[in-house]
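Below is one structure. I have some questions about it.
All protein chains but one are shown in place.
Going by the order they are written in, the chains are A and B; count residues from 1 in each one.
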């Protein structure tokens, strides 16, 4: 077991180095001058420009710059944003909880609807319900979510006035960030109504971000269930006269969950992609929007650091899924 | 805890109706996050809007105007030759305090001197803190202009200039000259955390910063001991909302009271809303299309004139600015002194344009590029859409224009280097002086420099002589005459197709009292009140 864990963990190192390389060099290729960015709207005189280039080390050979960058990264220093001059790590940790909160809500939403829908569809195979679920989930899977978000805002916020348009919470509530998760922070605070304000703000972004995972989970659950329901032991159970409910709940679901869990793990990367668009549409103060802004502003350190940190998060989640999987299913661990 | 949530669940509507805070809270839906809390290195209006409330200047612009009024300096004397300014600092200006620092003294001459030296003297320990690039200080020519800044006594500062400079006081009223606490700076330097000064700001302004969450919110409270008296509102909140449509939706629902930069598309609806007033003011700006006058075919004034006649300015402004802009015929806005209303606009006439183009040697039209900024600017809500309309108009006189765009920083750099044939750009005035438009944007000095703002690369001696002379003359009537002549020459030579002066539009909810538009596009909430609904 230990060996299995070690192998898995050691595989991360080259990926990590790869990401630093990719992030570093790709971003160096982007046309545009970061010093010019720093100067903002006003332009900058050539002497000062040269001086700043030196100060930021941009005059050194790229490979040396990479070396400096890497050694700093290993010490936990991801540099400072060129726009705000704040350390990248500080900015990331201030914004990341918002993204995680949204992503978790989206996953929970997707599970709450996707799992039962997929199971029922499998049990009632080829019924109208089954076709309905599959149709809807394929539509969800095909959804351009940036458009979906706009349409939902148009209907629910503008026409029906049921949900707020954007942001995380009504600005009148002042919630000191303790955990960074507003749902928890608002409950900890004494402000009445703050929790509900936070919930209301979460509804639309959660639906938008959860749409694709919901579709994937429903489809995956259905096909995993179908497969399991066809296995011998289920037939045996049926033959033994166990109730339909017991068969599904105890035997089938447990076995069908394994691939579903894996899919959820794999959805993490997809979620971050979705988060970039969702956060842009709903002005959600998370890392997705932060990175988009960084790209448009040529904020190299933020972009590098952000990509690296997100990469690490995705790697960590994948590793976790891998390890759990190895724990649940001993066959895998011995195969490798 | 759970109980209260449950309770809240039952009574949500009631809770939402009753605003949670009794204090007067004004919410401003701002368009973006501030860069940081040090105005000396800020370059965006977004940051200035924030820092304006925290810091004070030696002198201020009057609220809603361009006139310079006393600020931290109660009064000042200027020597006869215009090179020595003596400022008398008020004794009752107090600094804010925060968790890490309690001020022991009022604001005095040391703080003023520190403000200059931090941006000016490289040996100052704070010169490089946060960023060494003090853009505005440099842009305003301060390093060359300043000879010395001396503390005469605790409340008197003497500034000596190398030569007289007419707009010096106006320049000091700009945000880059916001005064920080030297005592705070020294304490933080000692503690080894100098950057705190720019992150947890301490100023002497009417509001102090309570909390800032990036991309979400900036929260201020009125400073009770402000020398000008406590602000009429208690809390000031900037709700950061980058999307213009969303800002409008929030304003409509009462989630904020004031918003900047509405979508031209939403203006109709804004005008109809009974709860909202749409304030407007001519902006100090110009959006234009510059012809690269050192390149063929635009080195020929006939071609430039022909192009000016070929494009339907009114249709462009109507379609893109909607009601948020007025067609421009001069490089300076009508509200600026010395504006010459008698210059004749090139009329829209494709037939004549075609003829003129043929005369210039292009009977079959020509091909050119047409650059469009990739971003929305205060002077131009949608450069791409304008380019598409220009392209369609030019096609009618046989000109094939290819629309090009680059990343914004790249765009400016390339345009300043003169790589384009036709490029859109614009300008928002800094200090209300025509020099800031006519000399900065169209003078020879600026055309010859690779980082100059004259992207038409237009260096026309008769024009340049006029605007250079106007720079040193101090008599305003005399200057007005020079600038008016310059505008006539500009129109004849047509280095630009002047598109529009964007009108500053601010939707403000009716309960907001005495909000004033700033000609510089700033948003200031000291002096603003909220009445009960």
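Quick notes
Assume a contact is a pair of C-beta atoms (placed from the backbone, for glycine too) under 8 Å apart; a residue touches a chain by one contact, two chains touch by 3 or more.
Note that contacts and distances are computed from a predicted model.
The listed choices are "Dipeptide ABC transporter permease DppC", "Thiamine biosynthesis protein ThiS", "ATP synthase protein I" or "4Fe-4S ferredoxin-type domain-containing protein"; the UniProt protein name belonging to the chain that is not shown reads "Dipeptide ABC transporter permease DppC".
For the chain left out of this panel, the touching residue among A:113, A:143 or A:242 is A:143. Within the set A:62, A:112 or A:154, the residue that contacts the chain not displayed is A:154. Among B:266, B:346, B:430 or B:464, only B:266 touches the chain that is left out of the view. One chain is missing from the display, and on chain B it is touched by residues 244-245, 248-249, 263-266, 268-269, 315, 318-320, 374, 384-385, 388-389, 391-392, 403, 405-407. Hidden from this view is one chain, which touches chain A at 14-15, 18-19, 22, 26-27, 29-31, 134-135, 138-139, 141-144, 146-148, 150-151, 153-154, 158, 269-270, 272-273, 275-277, 280, 291-292, 295, 303, 307, 310-311, 314-315, 318.
One rule holds for everything that comes next: only the chains that are shown with their structure count from here on.
Chain A and chain B have Cα centroids separated by 37 Å. Per the touch definition, chain B reaches chain A in the complex via residues 1, 4-5, 8-9, 12, 15-16, 19-21, 25, 27, 33, 35-36, 42-44, 128, 130-133, 135-136, 138-139, 195, 198-199, 210-211, 213-217, 219, 237, 239-243, 246, 249-250, 253, 255-256, 406-410, 412-413, 416, 450-451, 453.
Looking at the complex, you find that chain A touches chain B at residues 31-33, 36-46, 48, 51-52, 55, 83-86, 91, 94-95, 98, 153, 157-158, 161, 164-168, 170-174, 176-177, 187-188, 191-197, 281, 283, 285, 289-290, 293, 296, 298.
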